[in-house]
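Can you read through this structure? Questions will come right after.
The complex appears here without one of its protein chains, the remainder shown in place.
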Amino acid sequence: MILGNLNLSWAIDGWIIAVGVLAAVAAALLGNFLVLRRMSMLGDAISHAVLPGLAAAFLITGSRHSVPMFVGAVIVGILTALLTEWIHHYGQVDEGASMGVVFTSLFAVGLVLIVRAVDHVDLDPGCVLHGAIEMSPLDTWTIAGFTAPRVAVVLSAVLLTNLTFVIVFFKELRISSFDPSLATTVGVNAVAMHYALMTLVAVTAVASFEAVGNILVVAMLIVPPATAYLLTDRLSVMVLLSAVIATISAVVGHLGAIAIPVWLGYSSTHTAGMMAVASGGLLVLAILFAPRQGVIAKWLRQRLIAMEVFQEDVLGLLYRAAEHDHTATLSTDQLIQRLQSSRWTVGMALRTQRQRGLIESINECHSLTAHGVEAAQGLVRAHRLWEHYLVDRAGMDAAAIHLQAERFEHVTDRALRDRLDEETSATAHDPHGKAIPDESGSAD
Amino acid sequence: MVTKPADKDEALPLSVHDLTVAYHRRPVLWDVAFNVRPGRLVAIIGPNGAGKSTLIKAALDLTPRASGSVQVFGGTYRANRHRVGYVPQRESVDWDFPISAIEVVAMGLYREVGWFRRVGAKHRLKALEALDRVGIADLADRQISQLSGGQQQRAFLARALVQNADLYFMDEPFAAVDAATESAIVDLLGVMKQEGKTTLVVHHDLHTVPAYFDDVLLLNMRVVASGPVNEVFTQDNLQKTYGGRLTLLDEATQAVLRRERSL
Partner (left out) sequence: MRRFRCVAMLALALGAVSACASTQLLATTLLPTTLLPTGDLPSNLRGEGPAETIDWLRVLTLRDYNTRIVVLGTTLLGLGAGVVGSFTLLRKRALLGDALSHATLPGIALAFLIANALGSDGKHLPVLLLGAAVSGVVGVGAILAIRRLTKLKEDAALGIVLSVFFGAGVALLGLVQQSASGNAAGLESFIYGKTASLLASDALMIGVAALLCLAVATALSKELRLLCFDATYAAALGYPIGLLDATLMGMVVIITILGLQAVGLVLMIALLVIPAAAARFWTESTNGVTLIAGGLGAASSLMGSLLSAALPRLPSGAMIVLVSTALFVLSATVGTRRGVLRRWGRRRRFERAIHVEHLLRAVYEIAEVAGAGAERLAVPIDRLLRVRSWSSERLRATIAHAQRESLVQRLTQGGVRLTERGSLEAERLTRQHRLWELYLITHADIAPARVDRRADAIEHVLEPETIARLERLLESRTTEAPPASPHALATGTSHGSKTPGAAP
């Protein structure tokens, strides 16, 4: 292994990270459209199938640098997409299955070729799995006096191509990902876009093959875009985010590959593998912490709503208690019992409402302030208007409406209350015979 | 007869109380309550998205219920499952599946055949009889994609028939079938009624309701009206079912969702 300790060398690690970032971003840019078009597995199939193309080229040219090798592999990659489509269409085979038939067969061909080619070309099967990103700084090209690893040069070109493609055809890609038949009606050739995308996926897979190996290309194609998809609803933001996430995966992946094994008493491991793990880790973080879609955000949101609803319920309860006797107060224990809640929850709600100046408490006995009455009035009015509406207009059973009205009262603003009032012909009483409070005055 | 839940009879084929069903916290059915008397042919009518299929699925325990209960012959569905037959929507399966019409029908007998056992000659005969009742016995060995839409629907009906149930749920059996199949199904429903079976049918064609059915359940997220066709199937009730959507109700539901999303 190149590094046994954590001392980073910019000449080596810098280039490794750069190569990782280039490969990851190039793949992630295209991956956005695979994920959106639900064709992630086609990316998997293509990257597996690149193997026989490379192997055949090795056999024929005996060289790893040649253009024909590149072209051959790309052709096989495109062929994967074509064959899958043909078998799916003409053979009436399930799409996943036709993909499985094609890429495993091509992979088998690749293996046979590699074994046959062992005499001619030095090809390490391990390279197929995890690439040789660690070796990339050793094989350099000098262009205009500037020396860079060959892989970095190739991947830069690929990244540039992909970036240009995505920017130039952004509109077309968006519409054909969203609705291919709509795309056709507005003059976008969805089929051409599909095969252009597949060609670039194949190109990217071939170019990244040496750096990250064929299966980990799949990680970079799918995982960063999937993560970005969870973080935003906008396609342009998603594409940008996926590039950022791919970059982070590459950097964290390489540092992790050097650092983590050392903690466990080993020397460094494969950067490509750790890049995939890093991207997976970022996805898990997104699943948990995404601001809108995240598991924790959803849970917190529900807690928050429940808490606010509860705080409003306390107001409503105090208002109802005071309806007949303006001086009535409720003790904490009474609140706990009527709301069927814990002392802690009730205490929290009371504290919040006191801070807002809606409730005043004297010796554990609570009543509404003038502001509190106003707020509670709106709530109770909404509740009773809803009850009336549900029975009168929606034809629901009077016994069953309370819960529904409860649900709605917390989201009913002034405007909606007015319209409810209108639709229920400004009735004064709810179905249970209770007075519906006026908007600003008292219940009478 | 479909009645208000007021009169309680333990032996009612179907009795639904305060049923509420929500998908992703968005209510699809609200406080649905109705009873079905034995031997009646009931149409479930309502616009798209009114929750017709959901009602059937909730009754069959295929969809979780937010609240309420469904009683089948006075007990839970689980306990009386053997007395209930189900005809799902035709689009719910892949008709390219490698299976013949008679094998599809025999599925209705799987519970009777029991775990691990094969479908024997006796059960094949039963399946064939059911295919004969729906008029496609000659197509028994055809692969199902080679049947016309109407014939596929008949195969589904035959599958329910072999279950020899007392209560049937049919989800749009008349959708996109030819006239011959439609009249065959109507005849069959008549025969089943004479045999004392109770059938609930999700139906779309309002014109044929009075001719085909005894009772009608007008549904639009909640029960608008239910009862004998001649009493309940009125212009006024149809207007309520199809016409004015309860816009405020929709708005409130949207507001609940918005609030959950916005925080």
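General remarks:
By written order: A and B. Residues from 1 in each chain.
The working rule: a contact is a pair of C-beta atoms (placed from the backbone, for glycine too) under 8 Å apart; a residue touches a chain by one contact, two chains touch by 3 or more.
The model shown is predicted, which means the values in this text are computed figures rather than measured ones.
Among B:Arg81, B:Arg124 or B:His204, the one in contact with the hidden chain is B:Arg81. Interface note: of B:Ala22, B:Val119, B:Val209 or B:Ala255, the residue touching the hidden chain in the full complex is B:Val119. Considering the full assembly, A:Ala276 is the residue among A:Ala276, A:Leu350 or A:Leu368 that touches the omitted chain. When you scan A:Ile12, A:Val93 or A:Ala435 for touch with the missing chain, the hit is A:Val93.
Within the entire complex, the positions of chain A that touch the omitted partner chain are 1, 35, 38-41, 43-44, 48, 87, 90-94, 96-101, 104-105, 107-109, 111-112, 115-116, 118, 125-126, 129-130, 213, 215-216, 218-219, 221-223, 226, 229-230, 257, 261, 264, 266-270, 272-277, 279-280, 283, 287, 293, 295.
If you put the missing chain back, the residues of chain B touching it would be 60-62, 78, 81, 84, 86, 88, 92-94, 97-100, 103-104, 107, 110-111, 113, 115-119, 141, 143, 159, 178-180.
Everything below uses one rule, namely that only the chains that are shown with their structure count from here on.
One simple way to say how far apart two chains are is to compare their mean CA positions; for chain A and chain B this gives 38 Å. Those residues of chain B whose C-beta lies close enough to touch chain A in the complex are 18, 30-31, 33, 96, 222-224, 240, 246, 248-249, 251-252, 255-256, 258-261, 263. Those residues of chain A that touch chain B in the complex are listed here as 92, 292, 300-302, 304-305, 386, 389-390, 393-397, 400-401, 404, 407-408, 410-412, 416, 419-420, 423.
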